[in-house]
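Below are the structure tokens for one structure; questions will follow.
As you look at this complex, bear in mind that one protein chain is not there, while each of the others sits in place.
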Amino acid sequence: MSQEEVKTVREAEITLPYKWTIGPSGLRFFQGLKEKKILGTKCHKCGRVLVPGRKFCPRDFVELFDWVEVKDEGTIRTYAFVNYSFVGQPRNPPYIVAVIDLDGADTGFNHYVMGIDFSDPEKVKDQVKIGMRVKAVWAEKRVGAITDIEYFKPIK
Amino acid sequence: MVRKVAVVGVGQTVHGKRREVSFPELVHEAVKRALDDANLTIEEIEAVVSGSMPAPMEGVNAPHLYWGDDAAGAVLKPNMRVATCGTTGMSVAQSGYYHVASGMFDVVLAVGAEKQYEGEAQGTMNTVGDAHFSRPFVPGAPGVFAQQSNEYLHRYDVPEEKIRLAAAEVSVRNHLDAFDNPYAHIKIKIKVDDVLNSRIICYPIRLLDVCPQSDGACAIIYASEERARKITDTPAWVKGVAYCGNEYWSSDNDSVENPGTIEVARRAYKMAGITNPLKQLDVAEVYNPFTFQEMMHYECFGFCKPGEAYKLVEEGIVSRSGELPCDPSGGVLSTNPIGATAMVRVVEAALQVTGKAGAHQIPDAETAFSNGLGGANHLISVMILSRTP
Amino acid sequence: MFKGGFMSEKVAIVGVAQKCGENLMDSVRGLAFEVTKTVMDKVGLTREELDTVVASSSDYWQGMGCSNVFHFDAAAGYLKDSTKAEEDSGLALAYGYMRVRSGHFDTCLVIGITKCSEAPPIATLTNIYNDPFYQRPIGLEEISAAALQANQYMSRYKVSEEVGAEVAVKNLRNALFNPHAHRKMRATVEDVMHSPVMAYPLRELMCCPASDGACALILASEKAAKKFTDDPIWIKGINWRAEPYFMGDRDILENRALKMASQKAYEMAGIKNPLKEIDVAEICEPYAFQELLWYEALGFCSRGEGAKLIKDGVTSMDGELPVNPSGGVLSTNPFCARGAIRAAEAALQLWGKAGERQVPDAETALVHSVHGLAGQLHMVAILGR
Partner (left out) sequence: MAEEGIKSVKYGAIQLPYRWSIGEAGLKFFQGMKNKKIMGSKCPKCGKVLVPGRKFCSTCFVDIPDWVQVSDKGTIESWTLVTYPYINQPANPPYIIARIKLDGADSSFHHYIGEVDISDLENVKKQVKVGAKVQAVWRDKTVGDIMDIQYFKLI
């Protein structure tokens, strides 16, 4: 009776379906995206404009009602150049994810930055700089999802 | 006053690829070692806390029901699961502490474990983001922490190269220190250039800036003052405990001078009566899954001023012979069974202040700092242990 | 945060809020904010005055890793010592209790939250409670495990299927008087017996629904409680215990873990005769026969006599010890929230604020919650005025 006869590691893939509720504030934000608008909510206590617009300010713990539009342009606060792959990855590498300070917003906005030459990983940092200006590239056909913005591209 | 609580026993498995044992068997190994260390039987354990990484990593829902009961010795005892991503090990350790501090229990076991080779760590990390707004932009832990690292590199009036070089030194040091830790996973002798020339995983993070994935388990036994003195001559007293969360939308916060990270240390220091961490702490086990994180932690924890972490590295202050040795165990950079990782920091702190750290002992260490970090920089935790109550 | 305080032997519940339903329109995050804001406003507690948060949710039920990251700041946790007790907010109550009792914190928010409408079926998510090798391939999950338990119970104590139906009749009827309840109806034993067989002997109306919901509690130390209310509900006893993992290792009719947990909680609270001394009980009975088994393990009656309690109406609204005036989990099952809901309902009873489901003059209440196949991890608490 040799050990090799029995598989010592069991392999399986588990797929579980979910339907996550967006909620009223999320719906309002995504309706904005559909109309090529990025909407935030202004907290009447701390005065911050929070993007994406949301139901409450976590710091002041008040409900937010004051919806404002912010620009679809901004400044790169920071970014990561993703050059590795993993199971369940939302897009094929390489790509850049960035935190963008949109004009008019007090919070960072997470999205892709594309339109960069990725052929030499060592040279990506020469093309993308913190503090660089970027602008949203909108999808032609928008459905009210975060991917209605395809990515942000560098602008002068 | 609040009740005094001490660590009276610790146990960890050899971390690494542990294909030969099942999850419960791995956990059992660490728990037995902790019981042996404290010279206690399972009957003397009054309650158990357990935790691991988000359950989708294990492919088992509510894993405390599976391995947390039987393997951790919780059958017919109080048991709960505390799971908070990377801070899990620390959240479990702190829950064990509060079990005793509450006065409800005198002897309590805390267990953290992970088998990273069984699941998909980055695929699981991706699910930490909500499906509507965030998930497309959560490229696993390296992606999240690379953004933070990049911001750090460009925050201060310090040449990027200086910080980059210091981070490489951090990698060299941790991987070398791991040789003196019998439980560590990745032990390699590397040079600064090896780090700088390693492949870009997620700019600015390179392959040798990144922690490994390990299988491993870790256990701590806590006791009340009265019991602790009967159980051991060398208790490690819990002097400071703190835990802090940032906002869910991580980009709402400054990720470099991070409010949660700064606040958590402030609270732990206050409880432990520490006003000058660099002077009063003898050793620190900071949670360093990526090299830059270790340096940002120095700053947020007040080991130095913002932007000056590279000096601590350059001047050898955080080396084993320095004023405040950091991660003499080899840190997370050498060993990372996620659900146990932050608890290993506490265990290492306990080993140091009780003089049981063996080859990586810091001489005369009296007070030790440990911390954990979880989510996409969402949750930060600190525990300070001391030789004296 | 650490207040340098003193251990507080006495810990109170000073406020409760809940929201449940079949399919709530807001996200988990929005729902967490809503119940948290409600309970804080009711108590008059500001975010600054809140010291710690213990949340209970589950990665698999939420479809998110590290589920609490998504809602901890919605539960007022920004820059707070905000932690988690997974899968059962009954355990979050226990952990919150210990945190306040330690003297480190004066006030604690306990929140349980799950939206089952977003998640795969209960059977799917509880089948993966099991190890991948032995129990999972055999199709054990919460419902089939409860069915095995029920059938063994029927066989050993010569109890008919209709007794299980009577439990469902009682709880679903009680739910009619609870505005928070999800599934409610005036059903007869025949109605229940005519509902489809899920896993023999369990029929659809003997099995819990899948609900959305959240429930928040505010705990306070003795000193702090006085600031917020003249009428604190004290946690007089609390304990929780686990059965072994392998179902085959356990006597699934004896439920030793529950027996031990309740004995310890009774001891803390000074209760010697639970049936006489407890005025109302809110227990977690996802499957009808489990309510009978829990009666027995909780010491309301001897082994095998649970059926007698339900038949004699002892646990009905007008009985000696009304059990689940809220309608219980058979009416409302937002998975991780159900333990906190039991505590909230018990507190409302003791305050005399339970509206149409009020049990008159309730002074002492029992709270029970459980999860795991055939009841693996039980929590019992005794509340009193």
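Observations on the model:
We call the chains A, B and C, going by the order they appear; numbering starts again at 1 in every chain.
Just so we're on the same page, a residue touches a chain if its C-beta (ideal position, glycine included) is under 8 Å from a C-beta of that chain, and two chains touch if they have at least 3 such contacts.
All values reported here derive from a predicted model rather than from experimental measurement.
Considering the whole complex, the hidden chain is in touch with A, B, C. Here the missing chain is touched by one residue of C:A17, C:M98, C:A147 or C:A181, and it is C:A147. When the omitted chain is restored, the residue from C:A55, C:A199, C:V280 or C:L298 that touches it is C:A199. Although one chain is hidden here, its contacts on chain B can still be listed: residues 18-25, 28, 41-42, 56, 58-59, 69-71, 73, 75-76, 115, 117-120, 123-124, 127, 131-132.
Touching the omitted chain from chain A are residues 1, 3, 5-22, 27-28, 30-31, 34, 87-88, 143-145. By the touch criterion stated above, the residues of chain C touching the omitted chain are 25, 63, 118, 120-121, 123-124, 127-128, 132-141, 143-144, 147-152, 155, 196-202, 244-249, 252.
The rule is simple: only the chains that are shown with their structure count from here on.
Common neighbours of chain A and chain B under the contact definition above: C.
Once the centre of each chain is set as its mean CA position, chain A and chain B turn out to be 29 Å apart. Look at where the CA atoms of chain B average out and do the same for chain C: the two points lie 33 Å apart. Chain centres here are Cα averages; for chain A and chain C they lie 37 Å apart. Shown for chain C are the residues in touch with two or more other chains, namely 27, 29, 60, 63, 73-74, 78, 125, 128, 132.
Within chain A, the positions touching two or more other chains are listed as 12, 14, 18, 20, 22, 26, 58-59. Contacts from chain A toward chain B in the complex involve residues 8-9, 12, 14, 18, 20, 22, 26, 30, 50, 52, 54, 58-59, 77-84, 86-91, 93, 95, 97-99, 107-112, 121-122, 124-125, 130-131, 145-147.
Touching chain A in their complex are the following residues of chain B: 19-20, 59, 120, 122-123, 126-127, 130-140, 142-144, 146-148, 150-151, 154, 199-205, 247-249, 251-252, 255.
Of all the residues in chain A, the ones that touch chain C in their complex are 10, 12, 14, 16-26, 55-56, 58-61, 63.
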